[in-house]
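This is the structure I want to talk about, given as structure tokens.
What follows is an incomplete set of chains from the complex, kept in their original frame.
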């Protein structure tokens, strides 16, 4: 019954959207889960062709630097360790291959679902060093912080964290500062906002005069977001901002989670795959927890990785292009032979465009 | 970028709690949530409850739309 | 019987004979098997025969809803069924690691025997190999099968409008296995759909003329199987997301793990392509089969002028491509 009502509402909203739009409107969804949901729903096929949905740099796997994967592989090769990781990272290539390939060579790489499982894993395997690969954005960071704090409190001494935790605002500033970014509105990531609060994203409308909405991940959430944004955009309301995910997102987010992050992490510069270094865009490990930092505990060479040049991931991540505008898309570049990070992760914009198509 | 699912809290045994997610039950960490009670709903990411979910699930959303359609929406917060 | 399988059990000598007698002949008992030497001999048939093989390497060996033994028998039965064949005889090749638990082996043999008796299929020839510790992870089973193609059935050319039916809820097997493999601590009414499908074939006898193709969506799941059908037929497939039967638990777990149920193996489901005219009757018939109560028509074939792709009308009425499985399914948190 709920579904029926939803579908009517959805159809109504989509029709409204399509009737409102007269000129091309570009909306960027920052979060890879939004990108995936949009593709899974076939939403583009329902929207006017004038509405371009762009996928931003919100797939943590896509933006994880090659060097990070190489570090993990080097640690695996030089030390007698277990590497524990979320499944997401397994396929991603660095300069030296992927963790999936390493596992294929017999290395001890394990997939876990919860970052808290690593506490158990470390406690059960006291004789072996466990290295947890912690990647993600602000949503995942507090959970990794919690794991680190728990390990600290329990005096666990065989667990290390190799982190690549990224922050949203700096990369959005980077995109928004670009004069001709041409993006008319932003769908803000609901789960980052759950932790950091809706206000975390208000700089988008306040500083850059671009409408934005915090959205959840169900069809109605996304369609509502698009409806809201298209309405503001067509009405010229450049300073509009709305939290459409109030059922989870408070203005200030989750204070416990934020305190925890502050205890464990500090803000440092970060390397974004395909984009480069962005100031203050990453979380480093605080001094108190430094003994958990795999980068201190294990000595690995820091090698420069050549970045492929023909791939247009950078432009895609920054909203300048869609996957179909890349010459390699569906040709040389496909999930079997990915040429860039956006085709590697199942959440990458190019993979999603490849798998789910857009128009049929 | 962060898959999360909603679940209903069945039982609490801090630092963990049992939640029901569309017919399946699992145990999640609840240390990020203050004052959690059985019967409440939480959003779960990577084995951890990251926020309570307001029971009036869609109402806020629908309200906003009603207000938008009525033409009197206002900027949030 | 010793409590562990040893290398001697596979050396072809006395221990092998004892193992065969005390476990395999005991649970698979039939005249053809017991009297077979290097090969089993059976009476030939006029018509067309179907022949298939599969190796089973599933981990864990025992899972909610079945075990590797049941799977090995069902899998090959189902491949024969999809060829329109009544399964008659199976071969069975065990490869075991020395030290494998003899009780577990017997449990596996028991479930193979049970499934055989239930379906009237006979294991008439077999082989047992025991390899050194570390050379295999526990046990692998190969079954090959022979069946008689039902005279009324042959695959037919698929045409626009032909309907696609699935005989039950999807992704149950693959999801159950994923939960076990990745040690996801969830509880719920999750079990593999592992089940022999030959009874469906019997029931569909009168409709064989209207059935264009059958296929079991095992590895790679529904999506991959439909893409394979697409390759054969050359005609586009349109799926209706809302029509695809899937139980709530399966949906829920896949959401949690970031996996797509369309790509999970089913081990007791069949895709049936059926003439539109008869599709209602066939659906009713299928739903009468045990375990097929949720059977549904989930889509159909598109005109040839449309691009030959598998597409799906989504729950919100959108349309998207459903490609074959590319790359592994790994649980994600992002």
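As written, the chain order gives the labels A, B and C, with residue 1 at the start of each chain.
Quick note on the criterion: contacts are C-beta pairs under 8 Å (C-beta built on N, C-alpha and C of every residue); 3 or more make two chains touch, one makes a residue touch a chain.
Here the structure is a predicted model, which is why all the values come from computation and not from measurement.
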| item | value |
| --- | --- |
| Copies of each displayed chain within the entire complex, written as a formula | A x2, B x2, C x2 |
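Assume only the chains that are shown with their structure count from here on.
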| item | value |
| --- | --- |
| For chain B paired with chain C, centre-to-centre distance based on mean C-alpha positions, whole Å | 38 |
| Whole-Å separation of chain centres (CA-atom averages), chain A against chain B | 21 |
| Cα-centroid distance, chain A relative to chain C, in whole angstrom | 37 |
| Residues of chain A engaged with two or more neighbouring chains | 32-33, 59-60, 86, 113, 136, 140, 347 |
| Interface hub residues of chain C, defined as touching at least two other chains | 184, 256, 258, 332-334 |
| Contact set on chain A toward chain B in their complex | 9, 13, 30-33, 58-60, 86, 113-117, 136-137, 139-140, 142-143, 146, 189, 191-192, 194-195, 198-199, 202, 205, 216-217, 220-221, 224, 227-228, 231, 239-244, 246-251, 254, 256-257, 260, 347 |
| Chain C - residues contacting chain B, complex | 184-190, 247-249, 251-253, 255-256, 258, 332-334 |
| Chain C-facing residues of chain B, complex | 1-3, 5, 21-27, 44-46 |
